[in-house]
Each structure stands twice: as structure tokens, then as C-alpha cells.
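For this view, one protein chain was removed and the others were kept in their places.
Right after this comes chain A.
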Amino acid sequence: MQATTTASAIDIVAWFVYLLAAVMFVMGLHYMNSPKTARKGNFISAAGMVIAVVMAFVKLFVQHDLIHSWVAIGLLVAGIAVGAVAGVWSAKKVKMTDMPQLVSVFNTVGGGAAALVALNDILAAEGTPALVVLITAGLGVMIGSVTFTGSLIAAGKLQGIGWVKKLSLPGKSVWNVLFALLTVASLVMLCVMPGQRLLWSVLTTVFALCYGLVFVIPIGGADMPVVISILNACTGTAVAMSGLAIDNVALIVAGALVGSAGVTLSVLMSKAMNRPLLSVLAGGFGGSDGAAGSADGPEGTMKETSADDLAVQLVYADKVIFVPGFGLAQAQAQRELADLGELLKEHGVEVEYAIHPVAGRMPGHMNVLLAEANVPYEELVDLDDINPQFPSANVSLVVGANDVTNPAARKPGTPVSGMPILDVDKSQNVVVMKRGRGKGYAGIENELYFEPNTQMLFGDAKAGLQAVIAAVKELLA
């Protein structure tokens, strides 16, 4: 009798501690609304996590007979130690250009852990688990497994691992439908025939793992940001489902928060790319570019310029807007661009950076890359705020960005039509730094390059910017 009272008391304490952790996660995300408070937010969220984990351990020691679960606790602690070392190591080592891969890897492990917890809950139950547990834990297994293999492939593609990129899937929709059906069928069987739950839960896991593969393999590399967001949402949902299965408020609330974050960001991204979310997920675009080739290319010739000419234009300008794209990051030239900006500002030129929502490989990626190069965040301006400013800019310098500056997006009938673009062409002069004459991801020529006020500077962005910096320094000397 005494024991039961203690147990329920600790249950109530635990409930409120988990709730506190959940509140701290919400606060942490709330403080992310400004770069000034964001670091504090991350800290609050981490503190919430520590509180929740400590509570779980306290409950473990108070409620259970230690002798029986000694092995489990030893393995648990060892696992946490290994995971912590691996986590810190990878987080310290990663380059900022490789952030999307790392997020994807963390998704993989999070999804895997959620699937394991749910799977264990189904298998370890004594007697037949309740239908509710079967449904929620089954969903946790399913979603977690899909995220596991899906994120792994996504990370491989983003990392540019050759054989992962070359993977292709003939008849992709057939496989997609097949494995989706098999997964759902196994899940249903698991709920209908809980007597054979080992068989059906293993089948659900295997089919879901296969579905994760066939889901992500056909999707093109440039669509990966959306996919990562979606998979992030999936992991969150898997965690929430595991939370429902083991009846834990912290898992439910945290999972739901991550789920909504993932969905919100995916919707934002796909809007900025002008593609319905579903078409990204169906994996069209990236594979075939048949439609793109038929569009009429713009007429005219490109005018080339030199680093010296560009330096003159920049130095005598009142206002300059930089338009960085992922080409800048690929050339590792963020610091050069930041240095050039600093140099011009010291000379009294107004400098701003126009950031398109899909610049980079994940939402907000370009902002992180430029922050790393010490560009103050006030100078990074969103699409909506920078577009009215282009007409007053003497020079716009586009570095490694293509489709997001194509004025063809304003006309119907092209692959980029309707996509929100930066109105670079409205500035008085445009200089485009570009590696070669190749087309952008959408596979069409950029009309901007043929405008009378546009000049091209071909070559590597890093070397080109260094030449411009040297020329500017010479002019100012």
C-alpha cells in the first residue's frame, strides 16, 4: 500500500517535471525569433532536455528494483557516453557548408532511436499489448524507420558521395506505391493479429526502411532542403507517437513541436522554390528537364567585364547590393565577399546583402555562411525588404546565384514562372560573377545576363573576388 502511494507521488512529480521541460522547449523556440536572444533560447531548450533526462533517471532508480535491470542501466549509460562523444565530435568538426548533411545525420539517428523505442515497446510488453499501444507504437516504428533510411540517403546525396548520387530507381512510382502499401498492410496486420506481433512488427520495420530508400532516391539533390525539413517533421512525429505509446508528456509535446517546425519550414521552402510540396516529394523536376529545353532562350549577347572595371564601378557607387548564391559557398569565397563589403563600407559605400530564401542548401543556410564570415546580420536583407531597394542601387553584384535572379520568372510559360525572384535587373548596373556559361538548376538561360545593363565576369568566385579586392585597394590607395 505504501509502495503504491510513493509510486503515484513520483508519477505526479515526473509529470510536472516533463511538462516543465516541454515549456522550456517552447520558450527556447520562442527566443529564436531574434538573433539577439537565440543563443539564450538554445540554452534554455538544452537545459529543459537535461532536466527531462535527469527526471527519467531519478524515476528509474526510485521505482525499479536495481538488481534486475542492472545490465540495462549499464548499457544505457555506456550508450549515452558513446553517443555524447560522437555528437560533440561531429558538431565541432563539421564545416558550415556541410550543415545540411549533419542535420540529416542527426535526423537519421533520431528517427532510428524513436523506431527502436517503439519497437521495444511492442515486443517487450508482457502478454498482448493494448490496441492503442499497437497503433501508436506501430506508427512510431513505421515513421521512424522511413526517416532512418530516408535521411541517410539524403545525407549521402548532400555530401556528394558518388555512388549515392548515382543511385537511380527505374519505375520509381511503382516501388513507392508497393512499399507504402506493404508497410501499411503490415502495420494493420500487427494491430489485427497482435499474437504474431514479432513477425508483423519486423515486417513493418523492414518495409518502412525500404520505403525510406525508394522515397528519397529519386529526388534531385537541389530539392534536398525540402526533404530534410520533411524528414525532420517525420522524426518529430515518430517521437510523438512513441510518446503516446509509453504515455510520456515530454515526448508528445517535443515531438509535436518538431513536427510543426518541419512542416512549416518545408512549406516555406517549397513556396520559395515555386514548386508545390507534393511535386517535390513525387520527385519530378530533378530527374527530367524535357520541358525546360523547349522554352525559347533569350536573344542577344553577354557583355564581359574585368575585375578592374568592376572595382571602379564599386568604388564610385553610393549603394551596392551583393546577391550571393550557393556558388559562392561552393567556391568557399564568403570571406572574400565579406572583406570586399567591409572595404567598400569603410570607403563610405552603402552595402547590403540580398538573401533569397533558397540561397544555400537549407533554409537560412546563406545567413549562417555569411555570419561565419563576420557579416553583421542587419546587413542580410530578405527578399521582400530588398526588392524595393534595387532601383536605387548603383551596382548589384551577383555571385554564384542564377535562377533566383531570372526575370523570366515574371512571365508565364517558363520552368521558373511564378517563382519569387530578386529584382536584380531593376538596379542601375548589374555585374554577374559566374564560373562558366552553364545554365542554372532549372535548365534555362538567365535573361538577366543579356540585359543591356548587365556585365559578366567569368571565373572562380574566390579568385575573382580577390582580384576585385586588390583592384579596389589600389584605387583607394
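Operating definition for what follows: a contact is a pair of C-beta atoms (placed from the backbone, for glycine too) under 8 Å apart; a residue touches a chain by one contact, two chains touch by 3 or more; residues count from 1.
Just so we're on the same page, contacts and distances are computed from a predicted model.
> Name the absent chain as its UniProt record does, using one of the following: "ABC-type polar-amino-acid transporter", "Na+/H+ antiporter subunit E", "proton-translocating NAD(P)(+) transhydrogenase" or "Osmoprotectant transport system permease protein".
For the chain missing from the view, the UniProt record says "proton-translocating NAD(P)(+) transhydrogenase".
> Check the options A:L190, A:L244, A:A329 or A:M419 and report the residue that touches the missing chain.
Looking across A:L190, A:L244, A:A329 or A:M419, the contact with the absent chain belongs to A:L244.
> For review purposes, identify every residue of chain A that touches the missing chain, sorted by number.
The list for chain A reads 18, 21-22, 25-26, 28-30, 32-36, 38-43, 45-46, 49, 52-53, 55-57, 59-60, 63-64, 68-69, 71-73, 75-76, 78-84, 86-88, 90-92, 94, 96, 99, 102-103, 106-107, 109-110, 112-114, 116-117, 119-121, 123-124, 130, 132, 228-229, 232, 235-236, 239-240, 242-244, 246-265, 268, 355, 357, 360, 362-365, 367-368, 371-372, 374, 376-380, 382.
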